[in-house]
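Following this message is one structure expressed as structure tokens.
The complex appears here minus one protein chain, its other protein chains still in place.
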Amino acid sequence: MSVHRDDLGARIGMWLFLFTEMLLFGGLFLLYSAYRSLHPLEFHAAGSELNVALGVFNTLVLLTSSYTLALSLTAVEKGQAQLAKRLVAATILLGTVFLIVKGFEWSAEFRHGIYPNGPELLKRAPGEVLFFGLYFTMTGLHGLHILAGMALLSVALLKLAKGTVKRGESIFLENVGLYWHLVDVIWIFLLPLFYLAA
Amino acid sequence: MNTNYLEPQGRGALRDWICSTDHKRIGVLYLSVMLTMFWVAVLIGVLMRLEQMTMGPTLMTPATYNAMFTVHGVIMIFLFVLPGLPAVFGNFMLPLMIGARDVSFPRINLLSWYFFIVGGALAVASLFLGGGAPDTGWTFYVPFSLRTGTNVSLAVFAAFLLGFSSILTGINFITTVHRMRAPGMTWHRMPLFVWALYSTAWIQVIATPVIGITLLLVILERTFGIGVFDPAKGGDPVLYQHLFWIYSHPAVYVMIVPAMGAITEIIPTFARRTIFGYKAIAYSSIAIAALGSLVWAHHMFTSGMSELANTVFSLLTFIVAVPSAIKVFNWTATLYKGSTKLEAPMLYALSFIFLFCIGGLTGVMQGALALNVHLHDTYFIVGHFHYTMFGGTGFAFFAALLYWFPKMFGRTYSKKGAVVAWVHMFIGFNILYGSMMLLGLKGMPRRYFDHLPQYHHLHVVATVGSWILVAGLAIYFITLLRALLHGAKAEASPWGGLTLEWTVSSPPPVENFDVIPTVTSSPYAYNPTRTS
Partner (left out) sequence: MTMNTEHAHIEPVSYKTITTVWVVLLALTAVLVAVSHVSPFWAVAAMLTLTPLKAGLVLYYFMHLKYEGPLIKGMVAVALATLVIFISMMFLDIAFR
């Protein structure tokens, strides 16, 4: 069975997969919007516990990682393979920074007893418990997607190095880009929902 | 010159099959696993009916009965009816029907099957490991699913993987229909089964992730106690139901739309008439997918929702019946002045229309708020969904298998065997599920291990019906098994069908077509004088 090449088909397939990611997180956004409408004051109070500076910093990190990745695709399509590789590597680095910052945030929260079924959380009002339940679930699920994205980016970097991704044959990088940018878009929504709720 | 797809390909039988990216082999792989799981679930159903033969315990404890109806539902829904026609006939026939050599993403297709069997294996494992089979009902409603010690997390994770399998199939089919049609095959020259698969694929892609996240949350809730569904922590169990049914209602359209698509292929072939109202049928599939995504809360009328929600969802539920009815009218009109041959597939297809109408109309009944208060969680509901899922999708699946069996396996089967099977199945089915409708109207609750004396007579009747039905199923499968082993060779087009799959040999060659055809006309040109 010959494997035919169909770049537009590959992009359509990727977009369809991205829709599933949108709806996956969409279910969580549905829960967030319901619970926030039911517990506005408690969401406000719980939000003030989060570190806005770190949240904003991570947003800038992720926006910049999308920037470097978008640049890398243009670089490949212009035949600038070396530049492309450096940009993809930069994207992976920025993803790592994001996860490290997230790690710091979570461990600080854990130390304060703020985690599902944690001692501090169980003392709080239901609205705050729900806020943090959603916070850990959504940022956690998002973090897993960042990890998956970094794995895909690493494969893309390898393919760039080997020359299997190159000018005129860059659909793999393009599709990895679509995935990574969507993960960025999800974070764009998570920022105001959690960090700016206060 | 292409060899046929069933012949050995040199890597040894096992690897030839389970590492194959050929859509035809993948379809057969799905068929084998699905039919196996089907029989497991049938057996559980038989045992449940035996339990209801007497009042009080007959064969099992109440806890076991709870596990039985849960597992029966999980297997039937997630491992048989949902993959259903798309996984078997969609995979096998879609590329052939549009004049392609395979789907857009053959390796993803195989991956989809791998997710399917791993999900299936985990579902079976949940019956035996640690806490024992889940006892929550296939709907896993909170808060009980958060509290029970049975293997809910494992079963729910299995369902998650099965959902992923469905998503990948949906992605594949949408892309394939857009990108792989043969030259000249415009959208309005596609077979209607393809329109059905396309509409269904959109539901698979859009709706399935919602249950994905819901199931994930149940696991997180059970493991970490996040609180989003736990009333003890402020969670709202009704929100669980919203998320659950946002998928699970459209899911029933995943089950029925491809079934209707197969019926739409069978009827013109055996009526020797072009389909009445091609565009109406094509667009009604899209309409069902769209409207069907807006009615989910009709499963929740008695859960404590607002009156506004109840009213809106009830109205939408009445509206969603319209596109299905359009199909019924069009199938019937197709028969008018046709030259009908009552071959086995046609017999099953015609009875589909009858059984599905009962199922569909009782669904509309349930959409009426006042009736719903009395009928919800009774055997009426159980009767309704068996008429639609079994009388509908089940019978359509059996019809499609009889229709396409010669093409898929290159063998003919005994018409007499198929008809005798049908007689048993039709009689047994209506006794079993008709009795359930009556039981429900009289107030018998569902998922109850035991029943009051006033329900006893009908329960016995139903159980006898189940034996006749199962006998019919057995005759059906024995008929096809014998055909596989000893059947006469089938020709390329035993029924005179005009869609592209009938232009290749039975079984088809590995690459489907020696030369990709160019399409110049509609797929149902049986009667050139009728304009439709």
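The chains carry the letters A and B, assigned in the order they are written, with residues numbered from 1 in each.
Methods note: a contact is a pair of C-beta atoms (placed from the backbone, for glycine too) under 8 Å apart; a residue touches a chain by one contact, two chains touch by 3 or more.
None of these values were measured; they are calculated from a predicted model.
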Identified contact with the non-displayed chain, of A:19, A:115 or A:136: A:19
Residue among A:9, A:95 or A:126 touching the omitted chain: A:9
Contacting the left-out chain in the complete assembly, out of B:28, B:71, B:87 or B:297: B:297
Selected from B:67, B:103, B:122 or B:210 as touching the chain missing from the view: B:210
Absent chain, residues of subunit A that touch it: 4-9, 11-12, 15-16, 19, 22-23, 26, 29-30, 33-34, 37-38, 44, 52, 56, 59-60, 63-64, 66-67, 69-71, 73-74, 77-78, 168, 174, 177-178, 181-182, 184-185, 188-189, 191-193, 196-197
For subunit B, the residues touching the chain missing from this view: 178-183, 185, 202, 206, 210, 236, 238-239, 242, 246, 293-294, 297, 304-309, 312-313
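By definition in this document, only the chains that are shown with their structure count from here on.
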For subunit A paired with subunit B, centre-to-centre distance based on mean C-alpha positions, whole Å: 36
Subunit A residues within the subunit B interface of the complex: 1-3, 6, 8-9, 12-13, 16-17, 19-28, 30-31, 34-35, 38-39, 116-117, 125-127, 129-130, 133-134, 136-137, 141
Residues of subunit B defined as touching subunit A within the complex: 21-22, 101-102, 104-106, 108, 167, 170-172, 174-175, 178-180, 205-210, 212-214, 216-217, 220, 224-228, 233-236, 239, 242-243, 246, 510-511
